[in-house]
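Part of the complex only, each chain left as placed.
Going in written order, the chains are labelled A, B, C and D, and every chain counts its residues from 1.
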Amino acid sequence: MLRGPFLDRSWMAQNPSYDSADIIMLGLPFDGTVSYRSGSRFAPEQIRLASWGLEEYSPVFDKELADVNFHDAGDLEFPLGNTYKTIEQIRLNVEDIYKDGKKVFGIGGEHLVTLPEIQAVSRYVDNLAIVHFDAHTDLREEYLGEEMSHSAVIRHCSKIVGAENIKQIGIRSGMKEEWEFMKKHNTLCHKFSDLDCLKCKNIFVTVDLDCLDTSIMPGTGTPEAGGMTFKELNDWFYYLKDFNIVGADVVELAPDYDSSGASTAVATKVIRELLMAM
Amino acid sequence: MLRGPFLDRSWMAQNPSYDSADIIMLGLPFDGTVSYRSGSRFAPEQIRLASWGLEEYSPVFDKELADVNFHDAGDLEFPLGNTYKTIEQIRLNVEDIYKDGKKVFGIGGEHLVTLPEIQAVSRYVDNLAIVHFDAHTDLREEYLGEEMSHSAVIRHCSKIVGAENIKQIGIRSGMKEEWEFMKKHNTLCHKFSDLDCLKCKNIFVTVDLDCLDTSIMPGTGTPEAGGMTFKELNDWFYYLKDFNIVGADVVELAPDYDSSGASTAVATKVIRELLMAM
Amino acid sequence: MLRGPFLDRSWMAQNPSYDSADIIMLGLPFDGTVSYRSGSRFAPEQIRLASWGLEEYSPVFDKELADVNFHDAGDLEFPLGNTYKTIEQIRLNVEDIYKDGKKVFGIGGEHLVTLPEIQAVSRYVDNLAIVHFDAHTDLREEYLGEEMSHSAVIRHCSKIVGAENIKQIGIRSGMKEEWEFMKKHNTLCHKFSDLDCLKCKNIFVTVDLDCLDTSIMPGTGTPEAGGMTFKELNDWFYYLKDFNIVGADVVELAPDYDSSGASTAVATKVIRELLMAM
Amino acid sequence: MLRGPFLDRSWMAQNPSYDSADIIMLGLPFDGTVSYRSGSRFAPEQIRLASWGLEEYSPVFDKELADVNFHDAGDLEFPLGNTYKTIEQIRLNVEDIYKDGKKVFGIGGEHLVTLPEIQAVSRYVDNLAIVHFDAHTDLREEYLGEEMSHSAVIRHCSKIVGAENIKQIGIRSGMKEEWEFMKKHNTLCHKFSDLDCLKCKNIFVTVDLDCLDTSIMPGTGTPEAGGMTFKELNDWFYYLKDFNIVGADVVELAPDYDSSGASTAVATKVIRELLMAM
């Protein structure tokens, strides 16, 4: 036997037991439908490595990661090039989590992974609403003839939870039609209180990291100028701590596009802070 | 014959006809006089490719690119190492555009390209003023003995339009003498209304992308800490929409210095928004 | 009208007329099934830009590109995330080319694009054989349950042209079963004369750029140590000039993975030299 | 003899004479204890090269570098892998500076270099206090069993100057215990006037560049989301100009992690502005 000590290779401060954990972190390394640059398939593992550069303690929430009680389940393995089978596989695993009375915390991969998560959660959780952080509306009906696209994921989700139960934050890009959809359904939030109507809902928080400014998050598929600062995003998380969050994901880090590693470091802290809010 | 469909290789949403367009986008891949790092010669083509990662619709202007009616004329070909011939060639082509009753939208290339643009425009447009976004004053008389330098371009332009018709935004670097020139001629703007004295002028807008913060625009020749955010720049563009803009350029992207591609993505959106303002 | 001169934006020294050209260069920006790193979708356009850094003259073939008479048709536009529709679209366009009595020169994109090319060519050309340059055998039946994978492309092609009509060069990686397939069908070539049995065949040459050493071609999806030098590859091309080449492709450049641009420069010269051999 | 002219290879606008200078800039290329990514050993020389991309004039301080009267002494040479000898060597050289009646301006290297600087300064200067810019508290007692760690540097310094004489700015990461130390000793500053209690003290200013946001300073060992803008940092420097600064350092640039060079450009301007404040 080796005396070690050895470096831990799971997410910092996770609960090694699935059974006793409340939140299940699930890596979803899929990037098959992205419209511009792919590479988010490498995010879950690089984020896991980078988590060891963080502290366990969050001064904003005055809490330690160990208080959150989450388990890092590892990364699903997908059939490359087959979007439909991948979606099905995510849906089934997320259903397993909710059957077991736990909550999912997905680590993308691309944004399409949110669709099977919502499909699964909606079967086990009533009164579901979605808080959506993103640069892009993701409200297309299809993209270049394909329904299953990361550009259409929130539109598809809106058919499950109802457009009135979608709130969007950070949006700054979309087609005119998408913008009209947002206006019609009043989905875009400008201030914290715009979220208050969701206070008695069960909320799934989905964070496309390109909601952050391109300067903070160059390592993403479709960088879009004019985004949020990290502090602004964290303030929204802090406000959400009084809501009933039943699941979450953080998607669209493409680590190879930022050779400085800063994008990965930021993504990792976004995850820590969102875990704190749950 | 091939059935396709093929990817379009011009700027997204351009008018393919020169004759029916109002604005002529002209690539100016010249970087011969830069004092620090060159590479802006590769900007026009990389921006063109990146334009397809943008949406046509601008939520800020509530308008689509197709409403702007611009034609992408391609990139001029220059005699390398010969600054004077290059300047002459730019001047002649820009004169062609104004002879035809259109406006130029130059894509640099380095900032010296603005000089022949102003030379040309001033022959066809009276009452000309310049709104200059930049980190650097560009008000030197010469640089290391050379008059034809990107560090001297606005000084040369001021001799054409008059120093009183120059307004500068974002400036944070220069020699003491340049700063005194700015004070003497009151060129530096701090708030929107500082531009109002140009309301009845014909305005040429020149944007050196290093006016943006180094975090947003690392891919430029001379990054200078402490710059504007994209939103601040866009707010100035929005304010300018009520002015009479007769020409514009966006210069000094050096795409190879930002391997994440984020600088190029930002430059592309700067161009879209400035087109909207015209 | 503008006097210019303007930079040409098609491949250097192409024939601008489809009708009078003998060879049609067709960009195939698809990378949906890659098993490791994607990004080859950006290859055709970056190669086109880099072609202007080459000379027209090849000292090896003592010939100029203008003598080859090829037309650059541009890049097909694909439905992202839908592998089957993409394959179909490639097949139909390549059929168009052979209907018109011309030859295809495909620029990938990933290696799966070769399958629809072979499907199309085999409908118009009898007696077809394939010369396959690659690091990997690409002889799997499927990958993670998926038939349509770049790891299986030559296996699928072998069902169309017959395994006895496949010759492979540069292979250094595969599963044991694939290696046994190669031995059984004697597909692996060690010296030029191993190709001689294809002298009276019609040959399609497919070049996966990872046949080159990782040092020469780091910008590819699955770099595999121990590959060929450029000169060795070019010597094979030179030997092939006496064969009847009826089509070709060059695939698997992922330009963003080599920020130096050297991989793209090499890919461009590979294409020039293979064009010379046709 | 050569007529030149030659490029100057010392820091821009330095006083070439040690004897007549007031401030001695000293390069400290040591990075032996960093917990995550090293590389700050290359900072002093790359910063020196980049200084020539700056102007001598600071519009914020309305002063030129030449007015500061500093001498660039070059970079110390250290025994690699021996932390204790390195610290001793720094201490002795900094003592030399204060013996000669001058002030040190250290260029890291990692943050541990501040400890021997404070050891040396405290022998020659009474009534010493430290103003500490950083993302991290650096208040650990030890890291993985090692006392001599960049994560513990301010804790060690607090034993020399007293915890009541430490003021910290920009801190956003630390262990719970460190945060409690900060609260107990009231070290964290939120607004300028929190510094006023140090008005009659002799102040050493130590700047860990990761106090800046990850977007501005990706080229550092441990990027931490949510940091200051350059303007905010510069505003603190401007406020400090009315304090009695007896020494300073700027540490933790790891230039190779930001291939754009922007981090190095920012570090260089931080140094120029802090020199102005002294």
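The criterion applied here is as follows: a residue touches a chain if its C-beta (ideal position, glycine included) is under 8 Å from a C-beta of that chain, and two chains touch if they have at least 3 such contacts.
Computed from a prediction, not measured in an experiment: that's the story for all the values here.
Shown here are 4 copies of a single protein sequence; counted across the entire complex in this file, the number of copies is 6.
Here is the rule we use: only the chains that are shown with their structure count from here on.
Of all residue numbers used where subunit A meets subunit C, over half belong to both copies. The two sides are thus made of the same residues.
Overlaying subunit B onto subunit C using CA atoms gives a rotation of 180 degrees, to the nearest 5. When the contact pairs of B-D are matched by residue number against B-C, A-D or A-C, over half are shared only with A-D. Averaging C-alpha coordinates per chain places the centre of subunit A 38 Å away from that of subunit C.
Computed centre separation for the pair subunit A/subunit B is 38 angstrom, with centres defined by C-alpha atoms. Listed for subunit A are residues 35, 37, 213, 215-216, 257-259, each touching two or more other chains.
Chain contacts in this assembly follow no simple pattern; the graph is neither a line, a ring, a star nor complete. Under the contact rule defined at the top, the touching pairs of chains are A-B, A-C, A-D, B-C, B-D. Subunit A contributes residues 35-37, 172-176, 179, 213-216, 218-219, 222-226, 257-259, 263 to its touches with subunit B in the complex. Within the complex formed with subunit A, the subunit B residues making contact are 53-57, 59, 64, 213, 215-216, 229-231, 234, 258-262, 265-266, 269-270.
Only residues 31-35, 37-39, 42, 77-83, 85, 143-146, 148-149, 256-257, 259 of subunit C touch subunit A when the two sit together in their complex.
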